[in-house]
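Report on the following structure.
All protein chains but one are shown in place.
Let's turn to subunit A:
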Amino acid sequence: MGRWTRREDERLLTGRGRYVADMAVPGCLDAVFVRSDVAHGVLRTVDCSAARRVAGVAEVWSATDLSELPACRQAAADLQDLPPVPHTLLARLSTEEAVVGREWPVLVKDRVRYPGEAVAVVVGEDRYRAEDGAAEVTFEIEALPAVVKPAAAAEDSVRLFEGLSNVAFQGVAGEPMEESVWQGAAAVVEARYRQQLLMPTPMECRTILAVPEGDRLTVWCGHQMPHRLRRELATLLGWSLDRIRVVVPDTGGAFGSKSAAFPEFVAVVFLALTLRRPVRWIEDRLESMLTATRGRGQDQRVRLAADADGHLLAYELTIDADVGAYPHLGVGLPMQTAWMAPGPYRTPRVHATVRSVLTNTMVTYPYRGAGRPEATIALERSMDALARRLRIDPVELRRRNFIPPESFPYRTPTGREYDSGDYAAALDLALETLGYADWRAEQARRRGDSGALPLGIGLSCYVERSGGEPGGLHEFAAVEAHEDGTVIARCGAAPSGQGHETTFPALVAKTLGVDEARVRLVEGDTDELPEGLGSFASRSAQVAGAALQHACGLLIDEARGCAARLWGVPVAEVAWSDGAVSPASGGSAMGLAELVKVTGPLRVDDRFESGMGFPFGAHAAVVEVDPELGTVQVLRVVAVDDCGVVLNPGVVAGQAFGSAVQGIGQALYEGVPFDENGVPQLANGLLDYLVPTATEIPPITVKDTCTPSPSTPLGAKGAGESGCIGTPAAIVNAVADALQLADADLLQMPLTPDVVWRAARAPKLRESA
């Protein structure tokens, strides 16, 4: 290593990284999907005959063609109909009730429900030939009215599934409250917020390569949960788990969007088995604009009540969630918002309701933050509105309401049990880093200077949840000592840029007291570890890290036991330090490698369960607004995050920074506009969907406080999602502060020049009111 900061860096910087599209597999075919250009309609005909005659095309399938094909030789499933797309029960993201009667076919059978839904798949000798074939597939769709807004869809005047409501899920957190709560309050803020649909936009789109080998299938996939993918594919095929190997090679970002089995994956696997050839699908950017999962997508109504001193009395959050055309992946995801509705405040009464509505859009699924940004933005925008109403400084209002450090573990009215926190400390550090008083002075100066552009300061205090939900808070880990002195660590995580290969071996080396260079990490391969969960919910350090630390402890116990038997002494008389056993009574130490040589292989495998973690922080932004142009210039962002014990400060700070930039994207630039027919207006790809470039990056300072989690001995909480959660509301609040708006509902993200220009013309808060 030496010259490389991370172990991953050498190969990724020299062109020797290996992503799925880089794999050279002889005879591999490329799959291309023929996609609907309408949002909603009845598929009348699909004609693949011309496509089949195209040179280099190996196979073409539409749903209706499948009945004419021979049954798949290797699959238990009858190929006369591809199995439907599986649904996600993990973390209650979907439910059996929601999917009953709402099959998600891999290829459209009769009804198109979102733009880009695949009506046929073409496989060719290479991508060019497959696209040649795709161009020859003709189809007719009789368009139906499309619904893309949840409130409209919930009326059921246009139904996505005949005989079933578009409302596919309803949920509640906290207890309802009587009207007297609101009537008796000194101030009640009411507002509506749109949490727009976002595209996660990892730089590598989705990828899968399926390689049949004898009676087994190897699947290479850019994926966050290889064991889940193996399980889902095995179920679809009716195979035992051991016949499928899923390998995750280098993965070009995921941000939550690569943890499911998608329709295209099912098609590719069945094509590979039917044709007995390797088949891959490398999604391109333009098709991802229509068919990659989206994040967020909530229309919220809030009521927040306080007494005259600014003590919060009650908070009500009503969510209409846009979950897309099928409830399979994220129908229950908005519950993450409901459960986290109370934020960092000790509001005695909180009631949050969710109505998840099917719309004619691609499916909503976790995107970095996954429900917590929506909770934080709603609450923190409301806190600033309340501060304006009560004429209390927004800092002071927050301080008066924070859950104090001595109150942990703290059970919220929505049923979350926060593990630990010091919210005021994070806010204090953010204010100090920002120079809050100085910016307020500058703001006052500008308000007295008619020629100066208005300046605004926005705060956002958040608490989030990491690790996963009950039933998914565990991870599997194994540690193995070899005769040559190497230690192999295995865990069920699967990284997509988080630097596991560097961070985890360092943790193992430190725990065992061995040389870091001797430790190697193996992950992302289901043949290497019998079970595993993966990398999602910011759980890598918190859960997989703690699992590795736990496994190291077991390995030390085993080593001491081996030494005790070898030396004929009780285990209590074998000491462990610096990677070696030694007689407690004194005598020479024996290193792990030497011990293994004498007593045989040493490997421990175990399952470790963490509690939930509740990372928190305080973000602050300063903006300058040009009311004539509607432009927002972000002058400064400060992000203070607390993710408990940090394993690798450089990696965590890097993720916090990048995450804050994604948060800026949500606040100012990113969104999915639809035309009147419900088709996303993203035909120019990344020229239409505006992820931040370096041009848009303000000075950002990332700092941290450290409040260890009591949930594991390691004390780590989740890192990496903080910026998406904390930053957007800080920016929107700053714009609202600059414009002194009487009605902050006018500012709905993304705050494009059009939105800001219109808001700048709306009535202002009256200074004398």
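The criterion applied here is as follows: a contact is a pair of C-beta atoms (placed from the backbone, for glycine too) under 8 Å apart; a residue touches a chain by one contact, two chains touch by 3 or more; residues count from 1.
Note that in this section contacts and distances are computed from a predicted model.
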{"item": "Per UniProt record, name of the chain withheld from view [\"2Fe-2S cluster binding protein\", \"beta-galactosidase\", \"NADH-quinone oxidoreductase subunit L\" or \"ABC transporter permease\"]", "value": "\"2Fe-2S cluster binding protein\""}
{"item": "Touching residue (missing chain; options A:Thr414, A:Gln498 or A:Gln549)", "value": "A:Gln498"}
{"item": "Residue among A:Pro202, A:Pro413 or A:Gly644 that touches the chain left out of view", "value": "A:Pro202"}
{"item": "Candidate in contact with the missing chain, chosen from A:Gly41, A:Gly133, A:Gly252 or A:Pro454", "value": "A:Gly252"}
{"item": "Interface residues of subunit A (partner: the chain not displayed)", "value": "3-6, 8-10, 12-19, 21-22, 24, 126-128, 201-204, 250-253, 255, 284-286, 496-499, 650-651, 653-655, 657-658, 660-662, 684-687, 691-695, 697, 700"}
